[in-house]
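For this view, one protein chain was removed and the others were kept in their places.
Up next is subunit A:
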């Protein structure tokens, strides 16, 4: 990443830090867990208030492309013994997420926090906990990095 754009990432980090220190500004339910470098960050995400995901905590892994912010970061839910991805029609059981903000609708004027908030609201608005169609096939053949997948974003037709 060039100096300019790694500086931008530092600004995002600074911003997140400032917000987390201030309950009034903090995006409730989203917390930075780990940011040891400018390559991979981890967040915890939960939906506060009434939702299908009440009392569930998820972890997001965000990996930055050297071409960030022109290329979106690779974002997926962490899957482990203790942390599971949400059961959601756009979240595969390997943690991969089908959301247009991570693909076609990514813009370099957006930020990591915008992604977290978008994913949080994707969970908050969920009406029915179910796996995506074709989950098993996808998980069997999916690349390690979700950015290598060409998702077809489910609109009204699916």
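Simple rule for what comes next: a contact is a pair of C-beta atoms (placed from the backbone, for glycine too) under 8 Å apart; a residue touches a chain by one contact, two chains touch by 3 or more; residues count from 1.
As a convention for this text, contacts and distances are computed from a predicted model.
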Name of the absent chain as recorded in UniProt (options "Ribosomal RNA-processing protein 41", "RAB17, member RAS oncogene family", "Postreplication repair E3 ubiquitin-protein ligase RAD18" or "Ras- protein rhn1"): "Postreplication repair E3 ubiquitin-protein ligase RAD18"
Positions on subunit A contacted by the hidden chain, ascending: 1-5, 7-8, 10-15, 17-25, 27-29, 31-40, 44, 46, 48, 55, 57, 59, 61, 63, 65-66, 69-71, 74, 78-83, 89-90, 98-101, 105, 107-111, 113-114, 117-122, 125-127, 144-145, 147, 153-156
